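One protein chain is absent from this view; the other protein chains keep their places.
Chain nomenclature is as follows: A and B, assigned in order of appearance, with residue numbering initiated at 1 for each chain independently.
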Amino acid sequence: MSNQNLNQDNHGHSDDHGHHKETFISKYVFSMDHKMIAKQFLITGIIMGTLGMAMSMIFRLQLAFPDMKFPFFEGIMGHWGKDGKLDPNFYLALITIHGTIMVFYVLTAGLSGTFSNLLIPLQVGARDMASPFLNMLSYWFFFLSSCVLVSSLFVDGGPASAGWTIYPPLSALPKAIPGSGTGMTLWLVAIILFIASALLGGVNYITTVLNMRTLGMKMTRLPLTIWAFLVTAVLGLLSFPVLLGAGLLLIFDRSFGTSFYLADIPADMAGGIERVGGSPILFQHLFWFLGHPEVYIILLPALGITSEVIATNSRKPIFGYRAMIGSILAIAVLSFIVWGHHMFITGMNPFLGSVFVLGTLIIAVPSAVKTFNYIATLWKGNLQLTPAMLFAIGLVSFFISGGLTGLFLGNAALDINLHDTYFVVAHFHIVMGSAAIFGMMSGIYHWFPKMFGRMMNKSLGYAHFWLTFISAYCVFFPMHFMGLAGVPRRYYANTAYDQFSTFVDMNVFITIAALIGGAAQLLFLFNFFYSIRKGKKATQNPWNSNTLEWTAPVKHLHGNWPGDIPHVYRWPYDYSKPGSEVDFIPQNIPEEGQTDPLQEMASQHNH
Amino acid sequence: MITATVKNNMNDSHEPHAINPTKFVLWLIIVASIMLFAAYTSAYLVRRGEGNWVMFDLPAVFAFTTGIIALSSITMQWALISAKKDNQGNLKIALYLTLGLGIAFMAGQWIGWQQLVSQGIHLVGNPSESFVYVISGLHLFHMLGGIAFLIAVLIKTFQLKITAKNFLIVNLCSTFWHFLGAMWIYLYFFLLLNR
Partner (left out) sequence: MKILNRIQKTSFIFATLIVLSLGSFAQTADEGAKLFSANCTSCHSINEKIVGPPLKNVHKKYDEAWIIKWVKNSQEFIKSGDAKAVKVYEENNKIPMTSFATFTDLQVKSIIAYVKAESEKAPVASAASASSNVATDSETETTDLSDCINWLMVVSFLLLIIVIGLMISILEKLGDIKGKPSINWIRINGFLLLAFLILGMAAVVWEFYYHTKLTVNAQTPASAHGVIYDSMFNITLVLTGIMFVVTQVLLFWYGYRYKHSDTRKALYYPDNHKLEFIWTIIPAVVLTVLVVRGLQTWSAITDRNQNDKAQVIEVFGYQFDWKMRYAGADNKLGAHDFRKMGVWNELGVDPNDSASKDDIVTSELHLKVGQPVVLKFRAKDVIHSAYLPHFRVQMNVVPGLPTQFIFTPTVTTNQMREIMKNPTFDYVLLCNKICGSAHYRMNRKVIVESAEDYYKWLSTQPKLVAENTATAESDSKALATK
């Protein structure tokens, strides 16, 4: 292929970028190279994900076998698992930290942080991020934040236990729950550090996409991954400051005696100061103003990755490229006016509720368009069923299943009986949890060769996919029925109301499925770390893909391309184009009669 | 340092864009800050709409500090113009003036808080009272960043690193400074009108 030779031309001046010699520290630790930072994000994310998953295993055991004793609980949790019984307070701590880790640390930083960092400069054709230094800071804030959160597991009173949504007054009054003491303080510190990381990252991503595209890379030639990352970063930039604001006011309530979120709390509950005049609902408004866009901050990168993986492996252009961009933008805009659907039963004005219903259900239209476009892309394709492709198909399946249940929850009337039940747990674990994790997995299998220069083992990948896919459905699908029976979420055990005892078998089934799903991740972890060192050597463009990252050499260079950055002549989805011998035409290959955009520009200047 | 890698490849061609990446980064940071203040002012309005809201007068000194910060924006602009004209003397004077006014503003805010306390308005109390402290305090916190930036620019002027051809940092600093000024003026009138 000619594109592979392109980079080797003009080799002369390239390797020397005037960089001083790299030491171990500057290369692996305080690296400013976007590819290394991406790997740092990924590995930190995987470690946090493993921790979050392990927590879910513990509370799944508790839910399935509320009467049983697990002696190893005492071994791993000390006095919180005394005599093999999980402490109810620590149960709440586990679900809180599980949620926090999965939402923020794995699916925001681990997913968006990894792939935005890896792909933005490579796919838009830039040497690095606009500001490699801020990029490095972004990772280290994230790392510090992870450390603070993990350290909160070991403090007196336990980590934050008010649910990942930390609604005050529960999160504001240490007397209400032991986790609202030091643990909650550390949670807030961790989240503030996290927000700093997300903002620094986001600022960089936006600037790089908008200002540093290579010549010819018009916005309408950007791969859909980049569109997704760009919109995600904008969402983060607009919504994370609001969470910061909400958190600061909570800190004031907790530590300085104000009552922004506290009303009618007697002095003996609230550290000796009577709290009047605040509004607990105010926090929910601020929180969900972030919280709902956050759902799309998680989901859009996964959908972007899926678009890329499905097109490449179907050997077909993505169907309706412009409609895909349109729906990403529509979802992003709408995501800012729907936060109230998390609060239908807080006693909000019914008319306000109606407005939120309207906004929420409208989001289903662009989501449906995306789904149909994915399916149309598969139609008459020539599907390379790689692990990445399977995970992408899995994502679409989850996106459908979970998206449709959203139509129940987004309708205020139906939400009355479904709010905060297992139906909600099922809904967001499918549409946000599983779908986004599958997007992340898809990305890891697809871009592993780009990250580590080696291939992951395919067969283990298949086993990983099928076990994960089946067990995820087995875990979350039955939960809908529990929710419809009125079983509330965040219950330590379903033993207190007789009717719930009918779900004992189902809980056992779910837990077993979860344990299998958890075990399947061991296959992934083994495959991942083994392949980093011992995997098969990767070729430069193992998936015959069109995007620019595959024109860069396998061995990482600081600056990405040894010669000039390739110029771009076409959109990224020219797969199986009629008239072409091979079934892919990379973006840097000129169309017939097309001149170099550089010359074009020069000639325009001359006129 | 920030753009080191990028600048090393001057022969790279990019899609044309209108704005310097570093300046763009600054604008994005400003947008994030605006969102933070927007969150607080809308929280303020939402909470105020619920009733049980204690009314009180803003300290008189806030009117003065508003004037001071508006004035400092003018001197900052003067600094930028001087930098463009390579007028090192005026640049220094303008920056000193801005710094002085900035510090005066911060001191003024402090005095304002003391006036509030003497009126019996404390941080701990009705949210209307707490909000004034938190909102002005958050702005003051941003001011610290602005002052630090200003000092960094001053140091650069003494190193004679700012010329008519290389005044980006002055440009950035003035953008941020104007933002701080505009933000306070907005907050002042917001608090004044929505008591």
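Note that a residue touches a chain if its C-beta (ideal position, glycine included) is under 8 Å from a C-beta of that chain, and two chains touch if they have at least 3 such contacts.
Keep in mind the model is a prediction, meaning the values are calculated, not measured.
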{"item": "Missing chain: touched chains present in the view", "value": "A"}
{"item": "Identified contact with the non-displayed chain, of A:314, A:531, A:545 or A:560", "value": "A:314"}
{"item": "Sole contact to the chain not displayed, among A:368, A:525 or A:557", "value": "A:368"}
{"item": "Sole residue of A:59, A:187, A:452 or A:473 that reaches the chain not shown, by the stated touch rule", "value": "A:473"}
{"item": "Contact partner of the left-out chain, one of A:31, A:135, A:421 or A:560", "value": "A:421"}
{"item": "Of A:345, A:525 or A:557, the residue in touch with the unshown chain", "value": "A:345"}
{"item": "Option from A:240, A:492 or A:550 whose C-beta touches the chain left out", "value": "A:492"}
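Keep this in mind: only the chains that are shown with their structure count from here on.
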{"item": "List of chain B residues in touch with chain A within their complex", "value": "1-6, 8-9, 11-15, 17, 19, 21-22, 24-25, 28-29, 31-33, 35-36, 38-40, 43, 46-47, 50, 52-54, 123-127, 130-131, 134, 138"}
{"item": "Touch list for chain A against partner chain B, complex", "value": "17-19, 32, 126-128, 130-134, 199, 202-204, 206-208, 210-218, 237-242, 244-246, 248-249, 252, 256-260, 273, 276-279, 282, 285-286, 289, 558-559, 564-565, 567, 597-598, 601"}
